[in-house]
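With one protein chain held back, the other chains of the complex are shown just where they sit.
Chains here go by letter, A and B, matching the order in which they are written, and residues are numbered from 1 within each.
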Amino acid sequence: MTIGTGRSDNLAELLRASGEVLTRRWVELAAEPLRGRLSVAELERELADLYAAILAGLDTGDRDPNSDAFAEVRALLSEMSRRRARAGFTPSETAVGVFTLKRAMFELLDQAEIAGGLAEVVAFSLLLDAFGLWTFETFAKAREEVIDEQAEQLLELTTPVVKLWDGVLAVPLVGTLDSARTQVVMEKLLESLVTTGAAHAIIDITGVLAVDTQVAQHLLKTVMAARLMGAECTISGIRPHIAQTIVGLGIEFGDITTKASLADALRHALRRAGVDLVAGDRRG
Amino acid sequence: MSGVERIPILKIGDVLLASIQVDLQDRDVLALQEDLAEKISATGAHGVVLDISAVDIVDSFIGRMFATIAATSRLFDAHTVVVGMRPAVAITLVELGLTLGEVRTALDLEKGLAILAGLAGDRAAR
Partner (left out) sequence: MTGPGREDIPIAADDDVVRIRQVVRSYAQRARLSLVDQTKLVTATSELARNTLTYGGGGSAVVEMLGEGRRQGVRASFADSGPGIPDIELALTDGWTSGRGMGLGLSGARRLVDEFTLDTEVGRGTTVTVVKWSR
């Protein structure tokens, strides 16, 4: 247990005694720049929790923003910044939640005397500055997370796994294949085999402009992994220049089935699945 | 130290089914190999299904078990099908460079049993 220095109790006491007034003013100041994009009730709840945590920290007599005494404060601030970042607020709109407490406190100090004097106020003020910076940092981290997630979602969107027939899946790949994207496709396709129970998959690369060694290796590994899982995988739509690249790179496609077009690959898969294709008898 | 974990082996018709639900120690693997060999010889089963849908890693030792069980079962004119391999496990095995030899694979138990039924048909025709 940490024992308070005695003097620090006074600021903590003042903050506790005027808690209600102070938080009301704090919410008022903090709500202003947010212009109604966050409900007052929500803000009140956030700031009340934060206030309680700050008081609890001050009670220990500790004034180091990185100490255990303020772990709860830091956790609450991280959560708050994360929510703000996700909701599209700016970093200043987020940090203002902390800095406005300082303003509310200064207004209050105008009307009250505390025994600790200037030193206490400065220490508390520095503490709040540190917390303000903390929100910046967690805000930035949260934004980066959001960007990463969006990049991943985009990747997912550009590589759909489609069902062509009962038990036959296909991934039409379009554009430039890099190693990371190929890997994502490979995992997604294999997952889809499990979820749909499809025993045939077609990777169609008609729309692919170029492949390098790594990408070709990933495609090969996908086919081999599918085989280990008990599914058959065909690669279709290899363009002439890509075929030349593959041969030029010395990559062995071995006994992997390749077909000129997606239609050929589908016909092959259906035959393997025991589906008979019969030309329709057209009448009238 | 825990003892050897015996994987239960069920007999369904002509097929033996071993469903692996635990993180296998090497001695469990060896025990399963022995148990299966004995069971195949005692029952004259025509097929073995190893269900690994609950297994989250297969290293070279466990992989070799599949190959050994398959080779052993061939001596008794039976086939082995490994079913339910997870995608992450399959990708890892490919990267590891492991091939499963004579082992056949299927997505799920139903498809595995269908493969064995097909192979048994071939056997009856011989």
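Operating definition for what follows: contacts are C-beta pairs under 8 Å (C-beta built on N, C-alpha and C of every residue); 3 or more make two chains touch, one makes a residue touch a chain.
On a predicted model such as this, the values are computed, not experimentally measured, just so you know.
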Even though one chain is not shown, subunit B touches it at residues 1-2, 23-27, 56-61, 63-64, 86-89, 91-92, 95-98
Considering the entire assembly, which residues of subunit A contact the chain that has been omitted?
141, 144, 180, 183, 187
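Criterion: only the chains that are shown with their structure count from here on.
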For subunit A and subunit B, let me know how many angstrom lie between their CA-based centres, rounded off.
40
Residues of subunit B that touch subunit A when the two form their complex
82-83, 85-88, 90-91, 93-95, 100, 104-108, 111-112
In their complex, what parts of subunit A are in touch with subunit B?
186-187, 190-191, 193-194, 197, 199, 221, 224-231
